[in-house]
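Just one protein chain is left out here, and the rest sit where they should.
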């Protein structure tokens, strides 16, 4: 199959190679030219403008966007529209907010262009050697390119999730769960680390990966991380977040679902980005007021 | 009434003056002599040893301990015992763990000595001008010195809570609630502080103190704190804790009561004492492993 | 002063009486006629349509809306506009979302009509005998009717909080704090209730109200509630919520502020409205899968 790919970042680049390995012909465009050149050396067909990319594809075109969530997706869609023909297919494989995907689906529908929202999990390694893909949109469109999803995913690793938005919705919830699971693992290791025992974290992650209830890919990555830096002395515990954890919590709130675990995982990330907190100052000041308790001066 | 007072710290000293103001005769002992000298100038009768303190009191003696929770309470009790007579009364007015108070009650019961566990709230100001006291132990003993509690407390500010341990238990839960309330106030002010509005925190605390649902002493103290330092720029948000919050959470856990608010208030205190977290490192390392996400190097 | 009041619900009705007591002339309109009739007996001037209400007021008109948050506020504003003159003043004294208030301010600004957003705290009793009011909008407008706010509030109980939206914003955060404080109190009393001690909750709330750190109006209400039903046996623990707690949490999330206490207070409310949870089923099913642990069949 012929695929147009827009965005050669960490995820997009590896996905291009993955598609190529499976025999697909990939025409790729990227904001910065160097990255296109690099891709060309790997057998990817470079396109140096959106127009060129579209022109190099035969109809019914399939164009996969792998760009950061947000306005840039809308901008690229608007740049694409003038060159597209009816029933060409735009796939958003990034981490877009599912409500944006529903909006884009409707917007493109009016223009006769098909749209799929695809949540892609598995990290960089997954993009390269076999991802997990969750696909929302019209079923006919999904079926038309089903084999592409099959090829770039690990065995049994793709799913048509239903109507427009559902692909990114399911991926969003996946990431929310990921936040909770990671924080659970992290709290556990902090308890190990502060305990009276002299434990080898890498070995513990290793044994937990073999036969335990909590075995899984995250624990494998934990083992890998500790094998590189046994006590993680080289890094700071600052936990950034991209948006899907936040969206999951917002969704829980608006559906009135108690989701304390995913929420607290997010809050601990926010807290880790702060040096100090105003709330802490308020409590410290109050303790000082009523009990004369010591405060830490600045 | 004649009262022996052991411990002239912030709380004990002010309590002595409070008792004196109400016409009680206070004999006070303290670990460091300077503080006794100081108290003597205020009309308190100094005692320079436990023995002296006991000897200066007439039977049925009433001895109030105002010392830090922990072993020191047991030590002082053991130092007192040889000099006491049957049905002399020891009052523990500190922040002791209620299970220790039950143990001490039973221990002293066997020796014929009476014991009351008294939770004292209201901070330093309360100790000085009228506290809130929660009293556990035998009712007969409570009744014997009921007027003392009445005198040192604000109007309606004393309560016989029931059998041994209940005074400190009720005080413990009081402090647990206090943790939750303070953190709630603190989170609210942090939202105000980071908002798009240019707000005067002192004025907001002031208006909330007059007619709002959340008016109360903690909000008055908030107002006071902001009136001294309008943006709390002089202090750091490090929130220490003494023990009663922890005990409250442990109690909730063992009674199988969901107490997320009091617990998270405690966790935020713990977090505020840490520069960095091991759990944060684990999450950061994992994000790096699967997504190539940036970590903050040390 | 002459005030038009729209909405004679629990809050509006009592506010009308409060204004009347302070010598203001109140013209009131309400959706249901009975309530207007009732008000007329109390010296309120009834208006049986929006038009009538406006016509009964002299310019520069002051019209106070006391209706539920949401679309109804917009509807009433749109019904008012045709009858209003430049610089007439609409006051939204309800629990509107602050972003709606900013939108309404701008919308009315274009039409030359002034708008204040006023958070009103203190419950029904406050509305009747002295509330706590937080006022956002143009300062000139505030100053024009400053005395009205002074009159209907308790002493020192009104505050001009700044530009449009800030009144409802500050009130929103107030309610968020209220959620956290109430849940903290509630968790504490559940620990008391499940403890080994035989405690009198009403008496404990009473003593905590006199001299303790956690004294305040909420504790007074706790005392009142227990004085009516000593163990709250007549009611179920279903905790409804109106919206301001949710908005506060959403605000914290978007400002990246860890607010676990206010959030968990909200989640516990949501949980209390559910008979059973799907999340619980998932955990129960998983425990059964790996450990053969018993599940509760339906």
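Descriptive notes on the structure:
Think of it as A, B and C in the order they're written, each chain with its own count starting at 1.
Throughout what follows, a contact is a pair of C-beta atoms (placed from the backbone, for glycine too) under 8 Å apart; a residue touches a chain by one contact, two chains touch by 3 or more.
Quick caveat, the model's predicted, so the values are computed rather than measured.
All shown chains touched by the missing chain in the whole complex, by label: A, B, C.
Listed residues C:1, C:17, C:72 or C:232: the one in touch with the omitted chain is C:232.
Of the options A:69, A:218 or A:295, the residue whose C-beta touches the omitted chain is A:218.
Within the complete assembly, residues 213, 246, 249-250, 253, 256-260, 263-264, 266-268, 270-271, 273-274, 277, 279, 290 of chain B touch the chain that is not shown.
By the touch rule set out above, chain A reaches the unshown chain at residues 121-123, 126, 130-134, 153-159, 161-163, 165-166, 169-170, 173-181, 183-185, 187-188, 190-192, 194-195, 197-199, 203-204, 206-219, 248, 251-252, 255, 257-262, 264-265, 267-268. On the side of chain C, touch with the chain left out of the figure occurs at residues 10, 122-125, 182-183, 185-187, 189-190, 193-194, 217-218, 221-222, 224-225, 229, 232-240, 260, 264, 268-269, 271-272, 276-298.
Note that only the chains that are shown with their structure count from here on.
Centrality by C-alpha centroid: the chain sitting nearest the overall protein C-alpha mean is C. Distance from the centre of chain B peaks at A, each centre being the average of the chain's Cα atoms. Between chain B and chain C the centroid-to-centroid distance comes to 34 Å (mean Cα coordinates, whole Å). In chain A, 260, 264, 268, 271, 277, 279, 290 are the positions where the chain touches two or more neighbouring chains simultaneously.
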